[in-house]
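A single protein chain has been removed from this complex, and every other one stays in its place.
This part shows chain A:
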């Protein structure tokens, strides 16, 4: 593999430096590095980050290849600056056996746009009744370490307790989709002022918060760590903050859309804003931003959830829940966290690469940008501003809530172990 010299990039937003990639590794970081024998990428003014890691992606394959495949999803990931995605288990069939997780893992390897780390289901068929063969999935070629019934909550307290305990044997972590099922029967949007007016079924914040409260206490009791998916309310932030102050091993993620959008948008009844957990209020958004800045929330995860056009081009009740997010995540984080002064680029690297790689044990990802490290890198033109145009997405689906919205930042290059997957904004 040839040499690449990234010239004059602001590494983690700091002073301009040159970064020399040789093969799959960062060979040297410094000033005035020789370009001899290397392909040069002029990066003046751009920010260089470790390749982003998404702990929460729906790749839809197997089963819903009409909305996304491992290939199209990983191409979307590379476009968004990601070098690793964790693929959620709610496929058809469900990724609850070694066979399914190996299939997804192999497809990721074959396509080569980013590393694909399958997440295994906690329970058979995501039904919440019987533990899936967690050990077998861990021991498979896919080496699963993160388990989640995402899309559904592991609501049975005993099953959740057992899962938390069981995965300790091989250092796994359970990622909980916190949603008390009885409190969210018929739920269509955040329960509050807007739902009362629109006559849509309410999804109360307490349905999320009560499960998080239970699960941090369970994790404490059995001495396990627990990860909370897509935390969406100010109350959830308070509970996680309390748990961390007690030394409980909890980590939490927030999605880009929960950092930017509120339930006021639902007034349009446009299902592009229908998502689970739902868009909340301005107060929640501000609490989530603050929590991400102060580290209460550890990471940003996209919950990239592709759906075909017909599943959104309909009335609200009939529409599928979810939004694509891989290709807009970094822009939304820049808009909500960096341009607001809440987080610097080193902080972004931490929340979108270092920490998610640690939680998911993605070896070789989320590493420092320094000599000897794997060359998993993302180059961002942070001065760019432009309108989001879904027609240009690499994802097979277009269900973005940001169509026509102006957002800052554009990923121009992505390297996976020294191999460019994105060059000048174009997939290789």
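Following the convention adopted for this analysis, contacts are C-beta pairs under 8 Å (C-beta built on N, C-alpha and C of every residue); 3 or more make two chains touch, one makes a residue touch a chain; residues count from 1.
In the analysis below, contacts and distances are computed from a predicted model.
> What name does the UniProt record list for the absent chain among "Aspartate carbamoyltransferase", "Diguanylate cyclase (GGDEF) domain-containing protein", "YCII-related domain-containing protein" or "NADH-quinone oxidoreductase subunit L"?
For the chain missing from the view, the UniProt record says "Aspartate carbamoyltransferase".
> So one chain is hidden, and I want to know which residue out of A:17, A:195 or A:251 touches that hidden chain in the complete assembly.
A:195
> Consider the whole complex, including the chain that is not shown, and state which of A:170, A:316 or A:384 touches that chain.
Hidden-chain contact among the options goes to A:316.
> Have a look at A:25, A:270 or A:358 and name the one touching the chain we're not showing.
Checking each option in A:25, A:270 or A:358, the one touching the absent chain turns out to be A:270.
> Across the whole complex, list the residues on chain A that are touched by the chain not included here.
Looking at chain A, the ones touching the missing chain are residues 188, 191-200, 202, 204, 268-270, 310, 313-318.
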